[in-house]
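A single protein chain has been omitted; all remaining protein chains appear in their positions.
Residue numbering begins at 1 within each chain, and the chains themselves are lettered A, B, C, D and E in the order written.
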Amino acid sequence: MKSVDTLSGDHPLDMILSLAATNLLSPIILCFVLGVVAALARSDLSFPEAVAKGMSLYLLFAIGFKGGASIADHGVDARLLASLLAGVVLSAGLPFVAFGLLRVVTKLSVLDAAAVAAHYGSISIVTFVAATSILQAQGIASEGYMVAVAAAMEAPAIVSALWLLSRTGSDARSMDSALMREILLNGSIVLLVGSFAIGWITGNDGLREIAPFITAPFKGVLCLFLLDMGLVAGRGLMRAKGVISGRVVLFGLMMPLIGASAGLLAASLLGLSLGGTVLLMTLSASASYIAVPAAMRVALPEANPAVYLTLSLGITFPFNLVLGIPLYVAVASAVMGG
Amino acid sequence: MKSVDTLSGDHPLDMILSLAATNLLSPIILCFVLGVVAALARSDLSFPEAVAKGMSLYLLFAIGFKGGASIADHGVDARLLASLLAGVVLSAGLPFVAFGLLRVVTKLSVLDAAAVAAHYGSISIVTFVAATSILQAQGIASEGYMVAVAAAMEAPAIVSALWLLSRTGSDARSMDSALMREILLNGSIVLLVGSFAIGWITGNDGLREIAPFITAPFKGVLCLFLLDMGLVAGRGLMRAKGVISGRVVLFGLMMPLIGASAGLLAASLLGLSLGGTVLLMTLSASASYIAVPAAMRVALPEANPAVYLTLSLGITFPFNLVLGIPLYVAVASAVMGG
Amino acid sequence: MKSVDTLSGDHPLDMILSLAATNLLSPIILCFVLGVVAALARSDLSFPEAVAKGMSLYLLFAIGFKGGASIADHGVDARLLASLLAGVVLSAGLPFVAFGLLRVVTKLSVLDAAAVAAHYGSISIVTFVAATSILQAQGIASEGYMVAVAAAMEAPAIVSALWLLSRTGSDARSMDSALMREILLNGSIVLLVGSFAIGWITGNDGLREIAPFITAPFKGVLCLFLLDMGLVAGRGLMRAKGVISGRVVLFGLMMPLIGASAGLLAASLLGLSLGGTVLLMTLSASASYIAVPAAMRVALPEANPAVYLTLSLGITFPFNLVLGIPLYVAVASAVMGG
Amino acid sequence: MKMHDAKRIEIIIEAIMERRLTDILIAAGVTGFSVLPVKGGSGRTGQWSRAGQISRAEGMVAVVCLIKPERLDILLEAIFPVLDRHIGVVNITDAKVLRVEMF
Amino acid sequence: MKMHDAKRIEIIIEAIMERRLTDILIAAGVTGFSVLPVKGGSGRTGQWSRAGQISRAEGMVAVVCLIKPERLDILLEAIFPVLDRHIGVVNITDAKVLRVEMF
Partner (left out) sequence: MKMHDAKRIEIIIEAIMERRLTDILIAAGVTGFSVLPVKGGSGRTGQWSRAGQISRAEGMVAVVCLIKPERLDILLEAIFPVLDRHIGVVNITDAKVLRVEMF
């Protein structure tokens, strides 16, 4: 696999294409593609729900722990707090952009548009994990606390979307405290933040003890997990035929680019490293698949889940995984004069 | 563990016994035995279905990937296509032998005989995995594409068996297209072929990335998986008391030897390596436990599943695992003048 | 992490505190704490039942196998049989102590007291696993056969408790043979003893083959497993509010100390190593969470499960994990003049 | 054997609403119920399956509740707010139970 | 609370036939059903359990379907070909449902 140094001399477009090709031919992407193809071919290949859940718990634990341990190692960067704040602002702000874009580009109802907007302000932790794995394969380091930024970006978008909805007229949906607690203490956030804290506290000693579990087999587990995600995404796409218009698909491809640009801007202001910049771009570009859909079922049950689930898992997730992340690497490298 | 070199000087029978003993005392066989014993003692030890399924997905992925990567490494052998073809012929042909033998030796109905015949033409991927693991422990290399041959041998036997049945009079069972697709795109085939392709495409680079997941812990997972198979096989045997006659059991012990002989012949014609020969013998000797039983429930619901499941998992699988594979290693070594 | 050598010069109390602090800041304890905190905060973080069961099967298999392999390595100690016997005596005897203490200290009914007593005579294999992991982190060796002692200590306590109950008047509960078989052949015992035997038979060769599965990732799996135990314990505590009196809690903290003292005495008589002494103390101090509760549901259905489950998993397990084990290490070191 | 009249209520509801539903049941004094997993299904909003899923947005559970006939209305009124805007089907059948003291 | 008559049909069928059954239900216009896992059982062909199994040959699922009474015959006729040669038991109970517009 080419390292970023050998790439950095190339013309940006060459570099994007080369990165995209490298990325496309990596085991994790090919596993995702296998899953999608198997689903579209109507194979009965499937993972038990418990196994899928187990793999996601493993990935969250591993990524959180390693993030925390790397902070313990490098010390807390002055940028940590600023980055968390930037994450909150991005998450709270992007739904407005998404909502406006949806109302202009698509014919989605106000309700559906608000629900979709919440997803795009929030983040996809699987996309984040894939990005860290791609960065690592290219030898690009990043700030360990980006994991905490990811956690901080989960919830604010939901508040924005509900506020948007109450303002645009239709019946007001105040978040009740039960929902608020559910969102803030949802399993993935708690596991991510908790293992981040444990990694931080136990530091490199802790990491050394459990590295054979959370580091060595990590990429292999990610492969199987993305195979499963491909199966679920492919099946979702087949079911969504007719539900999703061409314009909605267009939104699902445009919005990541807008999000990534916002992330790039924020990263420059923060002075993040190349890796950190790519990760913030990826987070901003990604759409939630776990926390927000569940919150929308509770808060906006009339919004159509087929729309937001298809957009988030069927369109934007594959786009980011296959093309988006290499693009963000290339752009960030170019901008930062790598 | 003795390597094959130190064994090759011995008299064939000594060698078989020595190999059988070595094999019998390996962790994977002892784990299987533990499972059978626990089941027969009516212990409540059991694996959740999701965990068993998860382990089987892991094993299929790992064995497929490693097979593909080894091709990428050694280049495509001219024998690949010929071997695939030989696999198809063996799979399509062996049901005729099995059917004839069953009609002569046992009192099974035409329907049950055809169903059983389909199982013996097809293959057991777990037996195949165990054989690769045993070969590896003895330092015997084999052609990476044998995984693809295994996949090619899954389905043809089903077609033969249904054809046999339609010819021998009873009501005709044409395979409908839904069944055909189900068989060809069944989860295990898709995962095996898919991961084989990914291993091939990503080659040794890909393998290196995920080796700590698919290579290092492989044998340990196989141990636990065979423990589970032992539990299921043992419980099946207890339930099958009375269903299976002594003659049917006899068939379950003879047929693997016939299959292995056919495999040996084919391997000699193909000019496979020692390892490849053992694997083709094992594939031919093994009986399906995943794909064919499911297909039989759909296509021949009146055939008695207790007969074919007990034969395949309760008789032939343990026979191959414990005695068959070491026997095939010894015979192949002797024949090939090792 | 400090080794026991650097600790051994300290004053016992300093040493206890230092060990407790070290222990408290280890990943496995922090993971347990995270689970408890998440449960108390009513987060929806949870592991699928199948994943929890899968992890427990893995841990039992690994700990059993390694124990067996270490015997194969060091040879059977003359103390093996004596230790097994001591385990049986401790398990059968401690329920009497526990029952007496309960009747004096708490207001539990005879029935509930007998049920609880059975738990405290028997053992918690998870506590045992955690203790081996803590010992290993401190470089303290122990007798491999302690795993067999753990298995031997599972059942006798149940017999004692039922005998106690029949004697103290209320209606007699003879164990029927079905229950007896269920207890002796319960899944965890069979897996523990079976893998111990396999480890013993295959020895270091066997261990080497599967070490990347049962040794390298062991501690990481234990972390996730204890996180799950923390979630379950925390939720149990929340539900048990009101069921458990302060005096019952007191029993749950006193009884482990009594058990550990008995274990220490037995270990001195047996002449066990420092590690073996700590393990026998831990076993005696721990309360069953898997085998005994199930047996009590069958044999004493009128006893209140909320009492014994809360005591065993909610009080005594965390106590042993966080404070007990370091305390036992310190005391054993002091007593043995380490 | 003596049997008593009862109602068997089966509420198939979104998994994400399970906690809210059972909290309301308990608050309404309906403390006896069992929750069964549902692995897939189909309705006006299309087909779904839990296979391989990690999202909690899709998926249902079946809550089975046996109560004395005279308490049916209390139960239905209690759960109505949870069901109202949410996906879910409720069916009620006449049943007999043993050991009436348990309900 | 207003309730409406309905039929509750519960089809316990081989897992391997689930897709064929649900395809037929949907083709017959019966788009509302839920599939529940079954973990073991016993019948004329003996006892079974899914514990530790990877084969798809053994095992059942329970398909629960609430429909308007007048549509019962359509449903039964539609599923008959799938059930005919296959293992499976069907039971029908009289039920009441809320929100009749959903069926």
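The working rule: contacts are C-beta pairs under 8 Å (C-beta built on N, C-alpha and C of every residue); 3 or more make two chains touch, one makes a residue touch a chain.
Bear in mind the structure is a predicted one, so any value in this text is a computation, not a measurement.
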Inset, instruction - Could you list, sorted by label, every displayed chain in contact with the chain left out? - result: C, D, E
Inset, instruction - Touching the absent chain in the whole complex: find that residue among C:23, C:43 or C:56. - result: C:56
Legend entry - Those residues of subunit D which, in the complete complex, touch the missing chain: 1, 3, 6, 8, 22, 25-26, 31-37, 61, 64, 66, 93-99, 102-103
Legend entry - subunit E residues touching the omitted chain (full complex): 10, 12, 36-44, 47, 60, 62, 73, 76-77, 80, 83, 89-94
Inset, instruction - Considering the whole complex rather than only what is displayed, give the residues of subunit C touching the chain that is not shown. - result: 46-49, 51-53, 56, 178, 228, 231-232, 235, 239, 289-290, 293-294, 296-298, 301-302, 304-306, 309, 313
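To be clear about the criterion, only the chains that are shown with their structure count from here on.
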Inset, instruction - Return the chains common to the contact lists of subunit B and subunit C. - result: A
Legend entry - Topological distance between subunit A and subunit C, in contact steps: 1
Inset, instruction - Please state whether the interface between subunit A and subunit B is built from the same residues or different ones, using more than half shared residue numbers as the mark of same. - result: different
Legend entry - Cα-superposition angle relating the copies subunit E and subunit D, to nearest 5°: 120
Inset, instruction - Compute the distance, rounded to whole Å, between the mean C-alpha positions of subunit D and subunit E. - result: 18
Legend entry - Distance between chain centroids, defined by C-alpha means - subunit A, subunit B (Å): 41
Legend entry - Whole-Å gap between the CA centroids of subunit A and subunit D: 35
Inset, instruction - For subunit D, write out the residues touching at least two other chains, lowest number first. - result: 39, 47
Inset, instruction - Any chance you could list the residues of subunit A touching two or more other chains? - result: 44, 46-51, 53-54, 212, 216-217
